[in-house]
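Every protein chain but one is kept in place in this view of the complex.
A and B are the chain letters, set down in written order, and residue numbers restart from 1 in every chain.
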Amino acid sequence: MEFVGSHILSVDQFDRGSIQRIFDVADDMAPYAHRERITRVLEGAILSNMFFEPSTRTRISFGCAFNMLGGEVRETTEVKASALAKGESLTDTARVLSGYSDVIVMRHPEAGSVGEFASTSRVPVLNAGDGPNEHPTQALLDLYTIRKEMESRGRGMDYLRIALIGDLKYGRAVHSLCKLLALYERVHYKLIAPPELGLQEETIEDLREAGHQVSLHHQMESGIDHVDIVYVTRTQEERFPNQAEADKYRGLFRLNQAIYTQHCEPNTVIMHPLPRDSRAMAQELDDDLIENPNLAIFRQTDNGVLVRMALFALVLDVADQVHNHAKPVTWYTARRFARRD
Amino acid sequence: MEFVGSHILSVDQFDRGSIQRIFDVADDMAPYAHRERITRVLEGAILSNMFFEPSTRTRISFGCAFNMLGGEVRETTEVKASALAKGESLTDTARVLSGYSDVIVMRHPEAGSVGEFASTSRVPVLNAGDGPNEHPTQALLDLYTIRKEMESRGRGMDYLRIALIGDLKYGRAVHSLCKLLALYERVHYKLIAPPELGLQEETIEDLREAGHQVSLHHQMESGIDHVDIVYVTRTQEERFPNQAEADKYRGLFRLNQAIYTQHCEPNTVIMHPLPRDSRAMAQELDDDLIENPNLAIFRQTDNGVLVRMALFALVLDVADQVHNHAKPVTWYTARRFARRD
Partner (left out) sequence: MEFVGSHILSVDQFDRGSIQRIFDVADDMAPYAHRERITRVLEGAILSNMFFEPSTRTRISFGCAFNMLGGEVRETTEVKASALAKGESLTDTARVLSGYSDVIVMRHPEAGSVGEFASTSRVPVLNAGDGPNEHPTQALLDLYTIRKEMESRGRGMDYLRIALIGDLKYGRAVHSLCKLLALYERVHYKLIAPPELGLQEETIEDLREAGHQVSLHHQMESGIDHVDIVYVTRTQEERFPNQAEADKYRGLFRLNQAIYTQHCEPNTVIMHPLPRDSRAMAQELDDDLIENPNLAIFRQTDNGVLVRMALFALVLDVADQVHNHAKPVTWYTARRFARRD
């Protein structure tokens, strides 16, 4: 795809080549995100960070990514604080806001809303989640993390074996990641979910037709052996008809260090899109995994900044100028970014 | 008026000369707002953008205008998030906040509140709307738009013919615009409103005494012919005693392309302060006008950035230095600002 001036709305826009380009630029962003240098390449540029649905992590991640390129951020955080409440259409809002800023990031609770908004925006729009539909930067940062984790183990992206655990029916992160992974060769998807929350049949068919292997598991233990990646998501108990039904699965998909040691290959990477529910009853990743060096969940969020910086740089056509506007960091920074490479 | 260090609270502060000065500076801001250049003239300056009432468009517009001059923006978006909720007076809040920043923009639901706040502020305060009272930057951007639209048609501001449609009784945008227009020669105001929502008699008297022509219309068609500008506002149905009463006017003041073609002179400019209610039952400007090149509603919001930049530059005394701190734009920008000139 051509990035300059484009909207980033869906993972369907990408092929292996465009993903490679994003990841190469993301690699270039590391010294800036890791605070070894700063860059002023987007000095004077303005991001409108429009979140019409609560979010801290994703909103701050996008905002910091733009700041790290030298740009300014204006922000909205609530639907009720908006002209939308007075009956304004999304297309009008887009026509207006795109006269104020250079690029817009948008999250909105309704599927398709960000695309509708983008249709009349005069500046590039990045989808930060439109309800159950898409959250392409999450899928990209997951894929980027997988690539880096595999690379640090001397592996590439083809022939990957991945266990996907939890609510595979409604989770937009899982759907988008499955699509992106399918761009690579002969992936083995091990799907671990309650029967009620399995991946859609059509998606499974599509993956198989594209030459990938898909196996279904209702118990975690049989699914997490012989994989490179264990990707855990929240089992949304509110999806079940009643609590008794939900309780049947409680604990089945709870990964801890003992289970990991017993069932996983050494160095199996543990991922999660976060936030994870840390309350005792819900905990899908036990606290005792925190010392496991293969727990990549915070490397995922660190990588999110790199990927978002890369998208801004590509869409605004400054990817090749970033280093020309570099300066040294003047302040104290902890050497806080864990490396596997 | 003298701008440097002044509060901007009301359109009553302006005469033709000061408006001319604002508009000249606004013209100078175009290359920056249109992203052809950036300027760092306000590097290090801080705006406190205090919105004690929901707003997206106006808040973001002020914030981006300040960013486009190189300044930083701190923000508050809700009255409940404020010390005001603990019984602090506006005058105390002003004494405190004016020690933090270089200029303050404030919106507040109560008439007179922004003036009260300004009375103890140690830095200039710009009124972004104090309830039903004033919203001077809206009136200025409307007037600036009229000037530019007229200019592009080879016309000046005197002898203007304008139709004002909708709720003329309660709409602060209309009141302020009427006052500003009255500074020019022999305006013809055609007032199109339900009898219940007409402009106040005293205002009409004032306009007539100042040498302007005022005519009253209860049907839209007879009012929109032979005018240069059609300025539509929302007819606030909740003002009527009951829905049956409101229904009598529904559709009377709904402008669409067919009505425009049949009744308006060619090139009649269509304006609206926005947001417009786009729900079918309420739509006062039909979607089929979107391709009409005389629909100026998004040029209005674009112009709002220019006018707000101009006010910041004048109040902070940097209007003549803006170009000295200019730099080229490094990133991709769409050629997105429609020109009529």
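The definition used in the following text is that contacts are C-beta pairs under 8 Å (C-beta built on N, C-alpha and C of every residue); 3 or more make two chains touch, one makes a residue touch a chain.
Predicted model, so just to flag it, every value in this text is computed and none were measured.
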Where B:V174, B:L316 or B:V329 are the choices, the one touching the absent chain is B:L316
Check the options A:G44, A:G70 or A:P194 and report the residue that touches the missing chain.
A:G70
Kindly state which of the options B:D102, B:D228 or B:D302 is in contact with the chain not pictured.
B:D102
Using the touch definition up top, pick the residue from B:V25, B:V41 or B:I229 that touches the left-out chain.
B:V41
Provide the residue numbers of chain B that touch the chain removed from this figure.
4-5, 41-46, 48, 72, 74-78, 80-89, 92-93, 95-102, 122-123, 315-318, 321, 325
For chain A, which positions touch the chain that isn't shown here?
35, 38-40, 54-57, 59-61, 63-64, 67-68, 70, 72-73, 75, 77-78, 274-279, 282, 298, 301-302, 305, 327, 329-334, 336-337
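We adopt the following convention: only the chains that are shown with their structure count from here on.
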Approximate Å spacing (C-alpha centroids) for the pair chain A, chain B:
40
